[in-house]
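Here it is, the structure in full.
In this view, the complex is presented without one of its protein chains, the others remaining in place.
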Amino acid sequence: MRVPILQQGGYLIASVQSSLSDEELLQLRDDLVARVSTVRARGVVIDVTVLDVMDSFATRILRDIAQMIKLRGAPTVVVGIQPEVALAMVQLGLSLGNLETALDLEEGLTLLGEHTKAD
Amino acid sequence: MAKNNETKSKAENKEDEAKYPNIPGQPPDESTATLLRELVAHLRQKRSELREEWANRIQEAELLTAMTKEEILAEATSVYDNYVEALETGTYEALQSYARNLSERIIPRGVETHEVIGIVLLLRDVLARSLFAKYRDNFSKLNRILDAYEPAANRIANTVSVGFVQERERVIREQQEAIRELSTPVLQVRERLLILPIIGIIDSKRAQQLTEQLLQGIRKNRAKVVVIDITGVAAMDEKVANHIVQTVDAARLLGAGVIVTGLSTEIAQTLVTIGVDLTKIITVGDLQGGIEEAERKLGYQVQQVDPTKS
Partner (left out) sequence: MKNKFESKKPESRSRWKNFPIKSDKDLVEIRAYGRKLAREIGFNSNDQTLIATALSEVCRNIIEYAGTGKIIIETAQGSSRGISITAHDHGPGIKDIEKALEEGFSTGRGMGIGLPGCRRIMDQFQINSQAGKGTVVSMHKWVDKNGY
C-alpha cells in the first residue's frame, strides 16, 4: 500500500500505516521529493509510530529522504520512534545522523514551526 | 493415588525391582520393593495416628510457630500422604510440586529454611520409631526394612528442603528486583523536564532497567529534556559508559535532549582514554547547573513557539 501524504498548512505529513515493504519505502521517498517541490512545502513530518523494526535499510532510506528534501529547502522530522526500536537502533549502531526527531506528530509540527520562525 | 494401589502384574514388579535394586547380602526372595510395599501398607494403616504425633512433635520443637495447630495438622496430612506416595512409587514429581506449592504459601508468613528441614527430619524420625515398634521382635527384618526406608527417606527430605530453598531464593530475587526498580526513579521536576539521578553501583542489568525506565518516562511525560545525574555513581567502566552513551542516543531518537551532570574530570579522562566517545554528549558540572541549562533550552523553545503558526 502506498503511504498516504497529507498536506497541512505548509507542511507535508507522511504516516506510515503498517509494516512497510522496501518498495513502499522507496515509493514514499519519490512521492515526498516530488510533492515537496510541487507544493513548495516548508517542512516534512514522517510518522513511523507503527514500525516495530528499523533496520539499516529503513534508516538509510529515511536519511536519504531527509537529504533530498533538504536540497529542496525544507527540513524533515521523523516522529513516533518506539522506545524499543530506538534502543535496538542504537545497540545495532544505527544513527539517523542529523535528521531531527520528535515524540509524535504534534511535537514534530511544533518543531517545524520553530524552524520556520527561526529561518 | 488410586492408580498406585492396583495390584501389579509380574512385569510391573520387575520394573519395581529395577528401581530398587537388591542390596547385596539380602535374601533373594525379599526385594527392596517388597519391603517398601510392606512399609507403605503399614504407614497407610497408621496414617491418622502417625501424622497426629508428627504434628505434636512439630509444636513441641517450636517449629512453624507462625502457623496454627489446625494449619499444621492440615499441612502435615498432605505432606504425609505425598511422602507415602513417593515411597510407594519411587517418583518424586508430585512431592516436588507439593513442596513448591507449600513453600509458596508459607514463605510469606516468615517460615525459615531450618524449620522446613526440621519438620521433614521429624517425620523421618516419627516413622522410623513406628517401624521400630512394629518390628522390634524381628530384628533382622527391622534392619532390612530400615535399609530400604533410609535411602528413600533421605531423598524425600532432600527433595522437600531443596524445593523450599529454591522457592525462597526466587522470592528474594523478586524482592531485590522490586527494590531495584524503586531505587531508580525518573523524576519530573517541571513540565517536559525529567531528572534521572543514578546512585550506587550500576551493573549491566540495572543499566538496562535505567534505560528502559527513562525511555518510557520520556514518552509518558512527553519530556523534551532529560538530565542524567551521575554524581552518585560509585564506579564507571567502559560498558556502563557506553551504555549511557547509547541511552543518550536512544532518548534523542524519541526527540528528547539529554544533559549529563556530575561527571568528574577523572572519570571523563578515563573514559576518553579507553575510547568512549563523549563528544556527542552535553555535560554540565553539577545537577543544579544541569537543570538551569535544561530550563534555558525549554525556555528558548517556549519563546520560539509562534502563536500565529498553523
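Observations, loosely collected:
All chains are identified by letter, namely A and B, in their written order; residue positions are counted from 1 within each chain.
In the analysis below, a contact is a pair of C-beta atoms (placed from the backbone, for glycine too) under 8 Å apart; a residue touches a chain by one contact, two chains touch by 3 or more.
Since the structure is predicted, the reported quantities are computational estimates derived from the model, not experimental observations.
Touching the missing chain, out of A:L6, A:V39, A:V53 or A:L71, is residue A:V53. Across B:T65, B:S204 or B:S264, the single residue that touches the chain missing here is B:S204.
Considering the complete assembly, subunit A touches the hidden chain via residues 19, 21-23, 52-57, 59-60, 84-85, 87-89, 91-94.
One rule holds in what follows: only the chains that are shown with their structure count from here on.
Subunit A and subunit B have Cα centroids lying 46 Å from one another. On the side of subunit B, the complex with subunit A involves touching residues 211-212, 215-216, 218-219, 222, 246, 249-256, 301, 304-306, 309-310. Of all residues in subunit A, only 8-9, 79, 81, 83, 85-87, 89-91, 95-96, 101-103, 107, 109-111, 113-114, 116-118 touch subunit B in the complex they form.
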